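And now, chain A:
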Amino acid sequence: MLLSMQGISKSFSGVAALRSSSLEIAEGEIMALVGQNGAGKSTLIKILTGAYHRDEGSIRFNGRDIAFASPAESQAAGIATIYQEINLAPQRSVAENIYLSREPRRYGFLDRRSMREGAQRVLKAFKLDIDVERPVASFSAATRQMVSIARAVTQNATLLIMDEPTSSLDEREVAVLFDTIRTLQGNGVAVCFIGHRLDELYAICDRVTIMRDGQTVAVSTMEDMPKVELVRHMLGRELAAFAAISRDGPEGPERPVRLDLAAVGSGVRVRDVSLSVRQGEISGLAGLLGSGRTETARIIFGVDKLERGSIRFEGSERLYSEPANAIADGIGLVSEDRKVDGIVPDMSIRENMTLALLPKLKKSGIVDRARQDAIVERFIKSLGVKCASSDQPIKELSGGNQQKVLLARWLCTDPKVLIVDEPTRGIDIGAKAEILKLLRGLADEGLSVLMISSELEELLAAADRVTVLSDGMSVAELPRQKLSEANLLTAMAHQVN
Partner candidate 1 sequence: MLSAIFKPLAPKSSGDLARVGVVVALFALIVFGALRYDNFLSPFNILTFLRYNSMFALIALGMAFVIMTGGIDLSVGAVAALASVVSALLSPYHWIAGLGGGIVAGLAVGLLNGLVITKMRIQPFIATLAAMLAAYGTALLLADNQSVSVSYDTGFTMIGQDDFLGFPIPAWIAVAAYVVGWVFLERRAFGRHVLAIGDGEVTAALMGLKVERTLLAVYGGSGLLAGLAGVILAAQFGAGQPTEGVGWELFAIASVVVGGTLLTGGSGSVGATLAGALLLGMVFNVLNFENGLGWISLSAYWQSVIRGLFLLVVVVLQARLTGRGEKAPARG
Partner candidate 2 sequence: DVPKLKQKDKYKVGFAQTESNNPWRIAQTNSMKETAEKLGYQLVYTDAAGSAAKQVADVNSMIAQGVDLIFLAPREEKPLIPAVMAAKKAGIPVILLDRSVDPKLAKAGEDYLTFIGSDFIKEGQRVAEWLVKNANGKTKIIELEGTTGASPANDRKKGFDEAIKAAGGFEIVASQSGDFARDKGRQVAEALLQAHPDADIVYAHNDEMAIGAISAIEAAGKVPGKDILVLSIDGGKEAVGLVVDGKIGAVVECNPRFGPKAFETMARYAKGEKIEPKLINDDKFYDSSNAKAELAGAY
């Protein structure tokens, strides 16, 4: 065994995150690590790399007992890690980020040229041709994720850990990543792959370790672990079928349009987008990465300025200059990057959840605590947020559970239009189906949903119609009858070259 972690326990302020969990990875093997949100996957990884210190347990790596005091040490020992939330220095350039902490030097000085060229070369292998001298912050989440993958891959590690590396990638990029992983495997590198998209796991992994509630509940080869079985281990129960989202209610275009975008544009990213979101419908917004979906959502919500075209809400023209205006009309936005745009890390779950609702929770300026508590408890329960109490700071939640809280933040405002940007990013398969079902249910009650998603499966399952963006322009609108994977792909690819 290359790596053997045994009896690892860890608790955070008295709450156990890991209870005698274990993980074993052999040389050159690709190990899947799966589990529900909050199962303890990321924590286990951070203990391995020295970002956290374990309370109990032993770790052997490369035949030696180890206890890394810091990520620097594990990195030096040959473990490269991509952490769950993209961890790059945002203002540094792409090249610097790739080489940070192991910069090429000549006579003790930085070798900027070989840094630049090296970075370009590596990224080219990922089919990414970008200006590597620009700050990472100027690129989309997807690009940043690719950069952090590139950084990890080039570390010549013997063990490569990837915590949800594909959560903001589209299929082509995933394919590129998998090619890379296979090449690495050919060179004898072991990989630990954490993910919630089961198909991906089956496509690339050799074995799987399943965690539940801080414990390792099953280890097996992929072949011997059918999907249903895997999910059962993960959830500790059977999963309701993914595609079984009911779609009741009247069909067709006769439903009134709530939100209507006509030839909307702003800057260079969004050039000409027209779409409409109807009452009681889930409208999908599909497109390749960087096609301008997030930017479109930001324009609707008043975060970015509307420069061209018009937005109509319930028939009358609107110009939202601040999110507050959009919110006043009953629009909500669950943003894509929860770390940057979503959570207020030090605030409690309760406060985070009711942030948008606060103005409505006040009685002469004072927060109505009883109502607040009632609402929070209801949503914690209905969304299954795994937490110690609603007083817990949100930063202590696992990624998926944070996402649930953010979703609840808007659901509790009882919005008319809810824009969700990659709503199931980092959400486990059990909760994912439930969230889609929840959105569906709300739509049936009259909510209009604009759902941005890179997962076609998800769009196909949940959306009533899908608008396809390409290069900042809306190129197709597919009603439900015409929704199929093939149609979507053709529309998305159509205008790209």
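Selection rule: all candidates are chains of the complex that A comes from, given by their letters.
Some observations on this one:
We take it that a residue touches a chain if its C-beta (ideal position, glycine included) is under 8 Å from a C-beta of that chain, and two chains touch if they have at least 3 such contacts; residues count from 1.
This is a predicted model, so every value here is computed, not measured.
The candidate from 1 or 2 that touches chain A somewhere in this complex is 1. Taken in their complex, chain A has these residues touching candidate 1: 49, 51, 70-72, 75-76, 81, 83, 87-92, 96-97, 100-103, 105, 108-110, 127-131, 134-135, 137-140, 143, 151, 267-269, 288-291, 303-305, 471, 496-497.
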